[in-house]
Structure formats: C-alpha cells, structure tokens
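As you look at this complex, bear in mind that one protein chain is not there, while each of the others sits in place.
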Amino acid sequence: MKKRHIRKLLFHVIIILCGLLMLYPLLWMLSSSFKEDVEIFQGVSFIPKKFTINNYIYGWKGVSGVSFGKFFLNSLFIASVSIIANIISCSMAAYAFAKLDFKFKNLFFSIMMITLMLPFHVRLIPQYIVFNKIGWVNTYLPLTVPKFFAVEGFFIFMLVQFMRTISNELLEAPRIDGCGTFGIYINFIMPLSMPALVTVAIFTFIWTWNDFFSQMIYISDPKKFTVSLALRMFVDATGTSSWGALFAMSCLSLLPLLVIFIFFQRYLIEGITTGSIKG
Amino acid sequence: MKKFIASFLTVLILLSIVLLSGCGGEKANTPSDETKQGENTTEESTSNKGEETNTSTNQNVEIRAAWWGDTKRHELYNNIIDRFEAENPGIKVVREPVSWVDYWDKLTVQSASGEAPDFMGMHPQFASDYVGRGVIEPLDSYIKDGIIDLSNFSEAAINSGKVNGTIYMVSMGLTAASMFVNTSFLKDLGVQVPNFDWTWDDFKSIGLEVRKALDAKGEKDKWFAGDGSGAYQFFRYWARQRGGDLYTAEGDLGYDEEDLVTWFKMWNELRESGVVPDAATTTEYAKATLEDSLFAKKKIAATSVPANQYKLYCNAVPDSEIIIVRHPAMKDGQIGEYIEGAHFAISAKTTPEKKVAAAKLLNFWVNSESSMEIYKLDQGVPANTKMAEFIMPLLDDKDKVIVEYVNKISKIARPTTFPPAGASEIDALFQTIAESVRFNQKTPEAAAAELIAEAKKILESKK
Partner (left out) sequence: MKGYKFNRPWEGYVFLAPWITGFLCFTVIPMILSLYFSFTYYDIMTPPKWIGIKNYVDIFHDPRFYKSLRVTVTYVVLGVPFQLTFALILAVILKKDIPGVRIYRAIYYLPSLFGGSVAVAILWRQLFNKEGAVNKILALLGIEGMNWIATPSTALYTLILLSIWQFGSPMVIFLGGLKQISQDYYEAAEIDGCGKIRTFFYITLPLLTPMVFFNIVMTIINAFQAFTPSYIISGGTGAPVDSTLFYTLYLYIKGFRHFSMGYASALAWVLLVIIATITAIMFLIGKYWVYYDE
C-alpha cells in the first residue's frame, strides 16, 4: 500500500518539477506584468520590488483609443468563425480522401499535400494582390472566408489519418441498413472523430489567436485590430516602450487559450469510444 | 445522437452565415464608424482603392495616414490629426498606425498593389527603395504652389528630404547621431569625462583608462563603450571624416578598401584591449531594446544614438547623469556630422485630390503651432526654425539639451549624399561581414575586399 502512495507522490512531484521548466516564461511574464517598466530588465527575482497593477490598467486602454476589450472580441470573432469553418470544410475533405472512392483521388491528395510546402512569404504578395483586387483588404474576409474552403491542409491530413483508423467493418452494417454516404458522415464519422475535431478546434483557436502576420497585412484600422496586432504596438525601437503593459496584456491574452485548452480536453481525451457504438 | 449532430451542424452553418454577413455589414459601416466629427462622408465602400469613388464634388476627401510607433505616439499623432480635421472640415483622415517592426513589411506589401497609404512616415535610409520604384510623390510642385511651405526650413533640413535633387519627403523631426556618455559611471572610476569635440585618440585613451580602472575593481563584464564596428551609419562618419561618404552623388560606393581596413582594425584593437565588449556580447545585445541594453544595464558608459532619444535614455538610467557629445572626430579629418531625421511622404499612386489633401496635412503638421504644441520633439527637433523656437518654452530641461545639440550640429554639419537603391541590402551585408570580423572568421583585409566586391554587385544589379 505504502509503496503505491510513494510512487504516486513521486510521479506528481517529478511531473510538477519538469512542468516548472514549461511554466518558467509564464511565471516571468506574470511577475513582470506587476513590475514597473524600469524594474523588469534590472531585477532578477520574481517578486516585484514595487508591486503595481498600472500595467494592466494602462494596457487595457489599448491602442489609438480602442480598448483591449474590443481587441479580444475581434480575435474571438475571427477564431470562432475559423473554428466552425475548419471543422466543417476540413472534415468533409478528409472524409472524401479517407473513406470514399473517386477518380483522381490520389492526385488531389498529392496536390493538397503540396500546398503545404510553399513558404508563406511568397504566397503573401500574390494573395494580397488578389484580395486587393476584390476589395477584401482591411476586412476580416481574407482571414475567415478561405477557411470555409478547406485551405488548411494540416487539418485535412490529420483528419484523414484519424478517419482511417475507423474500421470499415464498423461502417458496413449501417451501410447495408441503407444509411447513405452523408448519413455515415453525420452519424458515424463525425462522432467517432470527436478527439480529432476537438484538436482542430483547439489548434484553430490558438493559431488564429496568435497569428499576427496575416492580420497585420490585411487589417489597418485600429478598431479592427486583434489581440496579437495590438500587442505589437506596445514596443517600439524608435520611441518609448511599454513593456509592463505588453506583458500584462500578453498574460491576459493567454487566459482564453488556456481556458479553451483545459475545457475542451474533456472532448479531446474522453471522446466517444467505439464500444458504445457497437452496443 | 443523429438528431443532435444534425442540428448541431445546422446551427453551426447558420451561425457562420450570420457572423459572416455581420462581418460584411461591418465593412460597409466602417467609414461612418470612424467619423469622430460626425462628418458627412461620401459613400466610399473602401478607402483602399486608389480610384475616386466619390461624387465629383471635391468637398469631401478621405485620405489614409500611416506611421510607425507605439501606443504613446499613436495618441500624440491622433491628437494632431484631430486638430487638422477640425481646421479642414472637407478632409477626413483614416488612421493606420503600425508597429515599427512591421511598418516596412506592410508598406512593401501594400505598394505591391499600389495601395500605399496617401500620407506615410518615411525615413531617409529606406526612402531610396521606394523612390526608385515610383511609390513616392515628388513634392517640388506642391512647394512651388505653396501648399507645402518650407520657407522656414534650413537648407540642411530641406536637403535631408531630397533624392537625386528632388524633394520627396519633408522632415517633421530633425536629429543627428551622437554619443551618450554616462558621466556618473566614469566619475565612479575616476576617469575624465570626454569633451564635446573629442577625437578617436581620446576615445581610445579614455577607453583604456576605463579598462584599467574596471580591472582594478575586478569587473570583467563592463566596458567603456559599445562595439560600433557593425553599425553602417557609424562607419559613415569614418568614411566622411576621411573625405568620402557611404555613397557618391552618382550612386556608387563612396569609400574604399583602405577605409574599411582601418575601421575594422581599429575596432579589433579596441576589442582586444577590452575597451569594447567581446563579439558574443555585442551580438547578444544587438537587437536588445533600450531597457535591456548594455547602456541601460550600466555595463558600458558610452554608446552611439540619435540625439533625439536623449530623454528616453536618461529615463532608462535614472540614477546616472548622461551627457551628449559628438561622435569622436578625426584629427586632421573632415567633419562627419550630417543632419537626418524622420519624415513624411505622399503616395504617388493615389488620386490628385488625395495628394493635395495629404500635402495639406503635411504642411499643417510641420508648420502650425497647433500641431507643434502636441508634437514637440517626438521624433526630433522641428525643422521649421520658427516652430523650434515656439516650442522651447514647452520643453523641459532634457528636451532642451536635445534642441541645443541639434542646433550646434546644424551649424557644423556638412551635406551628405542620398543612399541609392540597394542601400538597405548593403547595410545588412556590412553588418554580417563586420560580425564575421568580430568573431575572427575573416581578416579585415579579406572582409574589406569581399564587402566592396559584393556591394558593387548589388549597386550594379539595381541600376
């Protein structure tokens, strides 16, 4: 009995100790957010010599008269739409590749993989030119609409791998019972792919939340700024920087990400097992 | 289960349709959302198109203004623009602030579609990249027509905005390079403080004294000054003191191998004798911000900085006394100083109406008390000498030091040549080669030869 307890305790201790290595930057940012700007780079300790919440107050004021609350809402909007879009479009494409038969399937799959291999910076200018011609610049459209059309090959590939682990035998019975392709998709593939879909949701949220380059290129109006764009405004090489405010808002912006991650783990890890379907 | 999934998907699809249409609606609403004055703006669905989409009344014009900076500068500039709009009811300005790190990337991408902002921040070091490619509007005609009034600008100030003899940008803040010296640091070590007009010999001798004093105290991680070997703009002083410049008026290189070899050799000596830090430390701090720099951490006593940042640096080391001195001069050499600054330019690829409106904004910015009251010394001393006088009573002591310095330098500064296309590429090349010399990967001679050869190639390819 005792041995088991000790082993469990040891396990937790080791995990937490190693976890500190992971936590270090967050702890540093957190402690800096409560320090005055001058102290941040001078002091070595985690405890602020002069504790202040001014950084949070000043940081929340935001940029160019637009408060950080608006930036949070903007980021939330883009992230939410992107999640919905990705889940629908990428699962459809993955289903086609993983479970359906049609001509040129392998060709299309190869093309899809290849789209993942062209570096972002050379696609940027042509994309910008195209979006500019149709008047989508300075809107959220370039950041959201493409996602309804399965442009994120990463997720398609991931879902394909997931779906291929769903045994075909499992799907024969309903097929024979007359369930159509769409029905299989809705009633079997999607529920069984829950862990993967949740992964798509989590990653989409985090990546759109942290993405700054595309947002910087396509958004010019401070009212439309996202969290990641706004954060970049706190530091300037040619003038004053507001490091404390930067770290304060960075910590705040991490909160939703952590919340989403912790909350959605339920669906990620404790997905529907094949057992319940069989029964 | 079936029903749940089906209805869930339906809800998702409906939701996304709603959200997207809301997004589209937002786009149409934006111009009026931004109106602070309740202006009657015309129906421009997007101000990003260069063509005129409003009616033929030239009453209402909407222009886009972009600048780099941080939150504090955005506040300042927004206020200035608000005042401009108040005095010019027919002109509406859409503000597009960008962070410094991203400004040039964004401008480049926008320029690819001819979408550069009508009114934009510009810098002499980068201007040649955009001027040569037709992005920036020549301003001579606007000055002749009196829309932009430069009558109170000094010759040097006007020249700072010229490329190949044409004026492409107007300065809103003049500055000059200088060295900041932490005199408290030196006094603690019992070392004499540099004169305003010190020389390279002084630099070396003071540096060695500092090294001796530091060693006596056992301080291994402190030095006299930062390593300037990789700073192309610092090298510019060296080249000018030796009779050349970075570039000739025709756009060729203005220095030779000998200039480079002596430069690298000097810094090698300084590094080996411990006057400036070792190569790794210099690299480590190369991209550090002010608060995180060697100077702010009091590891060095002297560093090369544009003079207008004086107050910022003082605030970074609040318990020390900082003075501004010139870059070390060369005995029997020429004067290296020149005037530079931050500028505004106008987009060449927009409508004539917008160009005029942008010119009016520019004129207001640099010439009116209304604007200067707020601007003061944000990116340098106002180029308009009357405005510079006007703001003096509004400045605190530290600001006055800056103005004093820039005025002194203006009197002795010599004209400089404008960087040709390819200049920023050569700048980066210089940094990398200087770094390899620092790490003893190349001898000064080899580095100089390579640099000259490569730089010439770059200049050739852009012609």
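To keep things simple, chains are lettered A and B as they appear, and every chain counts its residues starting from 1.
Note that in this section contacts are C-beta pairs under 8 Å (C-beta built on N, C-alpha and C of every residue); 3 or more make two chains touch, one makes a residue touch a chain.
Note that the structure is a prediction, hence the values are computed from the model and not measured.
K.L.:
Could you tell me which displayed chains border the chain that was left out of the figure?
P.N.:
Within the full complex, the chain left out of view touches A, B.
K.L.:
Return the single residue from B:D82, B:E257 or B:D292 that touches the missing chain.
P.N.:
B:D292
K.L.:
Could you tell which one of A:K70, A:K99 or A:K224 touches the chain left off the display?
P.N.:
That would be A:K99, which touches the missing chain.
K.L.:
Among A:I156, A:A230 or A:A245, choose the residue that contacts the chain missing from this document, as touch is defined above.
P.N.:
Final answer for the missing-chain contact: A:I156.
K.L.:
Tell me which stretches of subunit A touch the chain missing from the display.
P.N.:
Here the touching residues of subunit A are 8, 12, 15-16, 19, 21-26, 28-29, 88-89, 92-93, 95-103, 105-106, 108-109, 111-123, 125-127, 129-130, 146, 148-151, 154, 156-158, 161-162, 164-168, 171-172, 175, 181-182, 185, 195-196, 198-199, 202-203, 206, 210, 212, 231, 235, 246-247, 250, 254, 257-258, 261-262, 265, 268-271, 273-275.
K.L.:
Residues of subunit B in contact with the chain that isn't shown?
P.N.:
So the residues of subunit B touching the missing chain come out as 104-105, 108-109, 111-112, 129-130, 133-135, 221, 279-284, 286-288, 292, 422, 424-425, 428, 431-432, 435-436, 439, 441.
Keep this in mind: only the chains that are shown with their structure count from here on.
K.L.:
Could you work out how far the Cα centre of subunit A sits from that of subunit B, in whole Å?
P.N.:
So the centroids are 35 Å from each other.
K.L.:
Mind listing the subunit B positions that touch subunit A in their complex?
P.N.:
1-2, 5-6, 9, 12-13, 15-16, 19-20, 23-24, 26-27, 30, 33-34, 45-49, 64, 66, 68-75, 78, 94-102, 105-106, 109-110, 112-113, 115, 117, 289-292, 296-297, 309, 312, 315-316, 318, 342, 378-379
K.L.:
Under the stated contact criterion, what part of subunit A meets subunit B in this complex?
P.N.:
Against subunit B, subunit A makes touches at 37-38, 40-42, 61-65, 77, 80-81, 84-85, 87-88, 124-125, 128-129, 132-133, 135, 137-141, 144-145, 148, 186-187, 190-191, 216-217, 220-224, 232-243, 245.
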